[in-house]
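Removed: one protein chain of the complex. Kept in place: all other protein chains.
Order of writing sets the chain letters: A, B and C. Residues in each chain are counted from 1.
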Amino acid sequence: MTGKETKGETRGEARGTTPPSRDGRIPVAVLGATGAVGQRFVSLLDGHPWFRVTALAASERSAGKRYADVTRWFIDQPMPEWAAAMEVIPCEPGLDARIAFSGLDSSVAGAIESAFARAGCAVVSNSRNHRMDPQVPLLVAEINADHLSLVDEQKVRYGGRGFIVTNPNCSTVGLVMSLAPLHRALGIQKVIASTMQAVSGAGYPGVPSADILDNVIPYIGQEEEKMESETLKILGSARAAATFAVSAHCNRVHVSDGHTLTVSIQTATKATPEEATSILRDAPNPLAGLGLPSLPEKPIVVRGEPDRPQPRFDRMAGKGMTVSVGRVRRCPVLDLKYVALVHNTIRGAAGVAILNAELLKVKGYL
Amino acid sequence: MTGKETKGETRGEARGTTPPSRDGRIPVAVLGATGAVGQRFVSLLDGHPWFRVTALAASERSAGKRYADVTRWFIDQPMPEWAAAMEVIPCEPGLDARIAFSGLDSSVAGAIESAFARAGCAVVSNSRNHRMDPQVPLLVAEINADHLSLVDEQKVRYGGRGFIVTNPNCSTVGLVMSLAPLHRALGIQKVIASTMQAVSGAGYPGVPSADILDNVIPYIGQEEEKMESETLKILGSARAAATFAVSAHCNRVHVSDGHTLTVSIQTATKATPEEATSILRDAPNPLAGLGLPSLPEKPIVVRGEPDRPQPRFDRMAGKGMTVSVGRVRRCPVLDLKYVALVHNTIRGAAGVAILNAELLKVKGYL
Amino acid sequence: MTGKETKGETRGEARGTTPPSRDGRIPVAVLGATGAVGQRFVSLLDGHPWFRVTALAASERSAGKRYADVTRWFIDQPMPEWAAAMEVIPCEPGLDARIAFSGLDSSVAGAIESAFARAGCAVVSNSRNHRMDPQVPLLVAEINADHLSLVDEQKVRYGGRGFIVTNPNCSTVGLVMSLAPLHRALGIQKVIASTMQAVSGAGYPGVPSADILDNVIPYIGQEEEKMESETLKILGSARAAATFAVSAHCNRVHVSDGHTLTVSIQTATKATPEEATSILRDAPNPLAGLGLPSLPEKPIVVRGEPDRPQPRFDRMAGKGMTVSVGRVRRCPVLDLKYVALVHNTIRGAAGVAILNAELLKVKGYL
Partner (left out) sequence: MTGKETKGETRGEARGTTPPSRDGRIPVAVLGATGAVGQRFVSLLDGHPWFRVTALAASERSAGKRYADVTRWFIDQPMPEWAAAMEVIPCEPGLDARIAFSGLDSSVAGAIESAFARAGCAVVSNSRNHRMDPQVPLLVAEINADHLSLVDEQKVRYGGRGFIVTNPNCSTVGLVMSLAPLHRALGIQKVIASTMQAVSGAGYPGVPSADILDNVIPYIGQEEEKMESETLKILGSARAAATFAVSAHCNRVHVSDGHTLTVSIQTATKATPEEATSILRDAPNPLAGLGLPSLPEKPIVVRGEPDRPQPRFDRMAGKGMTVSVGRVRRCPVLDLKYVALVHNTIRGAAGVAILNAELLKVKGYL
């Protein structure tokens, strides 16, 4: 651990009064723990050096039962034993947890997350409900850590130590991770993106097999709107969204995990495909050195093959936290075009949320 | 049959010396008959009222054997009995055929097709070799029938009755079918299209299952270049290609048949999505009334559901000859965006070739 | 129509008092019309020469709305226009229908079907609830038409003209269709069958894509028990089930439609694979000549290729009503083994039910 981290930790403890958990790790809860994103939280928090899961919360229907008995586990790593044995509890504040990771369905997430924030929790949410709230950071740790300045305003609103930090929609994450270095270097003016999204993005049971077998569904409810608005909020300042034009076409394809995006962009400063490739390949990682456990060595890799990235072979790059880019080339209509790939339930959901929480810790917000 | 057709027929016969086949139908050959496109030709020509298959030609390896014995039939209708029993012959001119439908692989199509044209055949080809030749019509019957004026020049070149007419690449067909009415009404200025293409587009054996199962391949060799150049040739005049900007992203997805395209366009005259929908829905069919057997009742349909067209449910619209469009809406970057779907081996390959040949007949070129 | 049919028709009319429908066709209802099997009923009854759909019935939730508005149609032929426009009604007796085709979920089918029978309807059901009732024929028209003698007992039970006839589970149909000729000729003693079943067998939404993509599920609830007991009831007499041993392994695989079965059998009379093939190929069709509209020309076909039947290419044989068999060969453990394929929602569900109803008509039960 670096000195910087220690400092962050100290600052965090100075701010709060959280009793240290038994092993010194921060107690965290997972809300919506039995669902698709909740399972990823459980899987990724298994053995986490900073966070210890003290509560698995879900709907009333599951509450009171063993996690293993109410969860249809679909991750290809075994369910952690500690999780299997835990009793699921209702999603009500008062848990022994400094952080509440939320994978709640958006039909209920809004009110529950607000309640947890009012109760003093740091809510780190993957749900869409609070994403566009002007006081809520829509955070991708490597891109807009400065938006955390909004948290202090929220503490006033919620009357204590509680606040909400969100991460973007899964397909947005893939887009902004690839756009951010180009935006800093060249100034994005226009973006047209067409996605080919995995079924896991729809949760569980999600997409019926009868709908997607030998098929493409060229529509995902609200997804295009999210990509178009969230991208601008993330790439803007804490106070003001960016103002360039974004157009998204969202499609569901027959893939288990991994969203593939084809992207065309126009930039203020013109660059060749080779220059753009270099910008992406050499993008500095502003969080390097902070020792964040979930930070991949390279947030972006650029593949040199003519036909990559591909979901089956590239989604697990950087343990699912690295966005893969390829085929950077001239666009005859805008300026440049390329392919991007993001693991939708890791970098695009639970993984980015945990990374965001790690950032909160070293920045002293916990 | 209409008077116009009869006239065309007469004119055709006046021009040539083809002995009438026994049942009065025009004798036709299929070149590359054992391959993926060749099989579609055989299937679609089964029971054709104007054309009678007199020769199935393929590589030396298959020549001399029964078609049923050398063809791995993969169409979900049974192989026609007449075809099963035919002896495959080599791809050499001198066949008893007025038309040679070519589904040849591009590695050999160029020379063979030229030889057939020199020998007096009307070559109606799905291969790419001659598509961009300035004297060869790149024809989609409903769109640019006027390009047939180039045929007379070719007759000079080939020294007789022979000539070559090509149809575009499968994904291009889906794009130009949807663009054509909009171009006529509004004037296309810019197009960005991203495709999700079926595996049948790669022929047989084509894409290994290990490459596409649970995967997307964001690259198809030469496909983007074809879409970008062929679109302009088709939507231009016989002498001069159109000059607007086209950018294509081509992807292979896990679908058996049916290419799905997401399209963003900018137009000279602005239109609302509702107006554009009406333009597509009400597009006149310039070939209606000619009695072409393969002409669908509606070359384009516009679906009203929020999540259509989809390949599994819409590819067989109009027996595979109708292009389905949906989700016409505003594009925040260009002007309009929509989804289009084309059956790649019917409307996008063998079907459009046969329709083109039917047009040749009624226009008196046979 | 043959004389025999006319006779059947007359006999039917002599027995009942159904007012002839306007066009002379028998009025029929579809119960559970919005579901997977219900949609197949609607599709297969479209244009039926003997039956006219007068009612589409479904749950209270759908009642009162247009069929097109409450049905997520997933058949790759368009929804018939007459069906789209019909108002869905509740599943309550009193409909204008002589036959009620039931595609109801088994959670509700039992009571509703009994109510319709009491109200005088001929209930032709695909649901499992009444299948093993000793008074209810478990009918596959070509195999055990003699079981219809049970119907008269039922009329006593239900106090009038009403009764219930069921068809077997989809995988059972594929098995018994292939076993029946062999049982008649050789005497089946033991059967071990392992299935690879399509997702459509689970209804809609059915199997989540996350469960079956790149996967096999080696378990289908109650399916093995059904195959083991239903097979014996069908291949026995009306009064007594057959007594040989049946063992089923049921598996779900990634196929849209079409159940594939591998079958090993032991027979009392020994036969070579060639003899067994001839028995299957030459099996007489006891219903030939009755003019049943849904009767395929060949209830069974035996394919000669080494690698057939396959669901994608053979499921639609005989418009989905023909069971395809292949690879008849010696079994080193029992006597013979082979592969069978059945279209699970046509021959295995709605199609066999309609065929059964056609048999009821010509036999005078309506």
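In this section, a residue touches a chain if its C-beta (ideal position, glycine included) is under 8 Å from a C-beta of that chain, and two chains touch if they have at least 3 such contacts.
Since the structure is predicted, the reported quantities are computational estimates derived from the model, not experimental observations.
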From C:L138, C:V151, C:V246 or C:L290, the answer for touching the chain not displayed is C:V246
Missing-chain contact among C:K155, C:K190 or C:R281 belongs to C:K190
Among the options C:P218, C:P286 or C:G304, the absent chain makes contact with C:P218
The listed residue (B:S106, B:S149, B:S209 or B:S237) that touches the chain absent from the view is B:S209
On chain A, the omitted chain is touched by residues 74, 76, 213-214, 256, 312-313, 316
Contacts from chain B to the absent chain lie at residues 36, 74, 199-200, 204-214, 254-256
Those residues of chain C that touch the unshown chain are 190-192, 194, 196, 213-219, 228, 245-247, 249, 251, 253-256, 260, 262, 264, 306-313, 326-327, 331-334, 337, 339
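The rule is short, and it goes like this: only the chains that are shown with their structure count from here on.
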Separation of the C-alpha centres, chain A versus chain C, in whole Å, is 49
Per the C-alpha centroid definition, the whole-Å distance linking chain B and chain C comes out as 41
Chain A to chain B, mean C-alpha position gap in Å, rounds to 44
Residues of chain A that touch two or more other chains sit at 213-214, 254-256
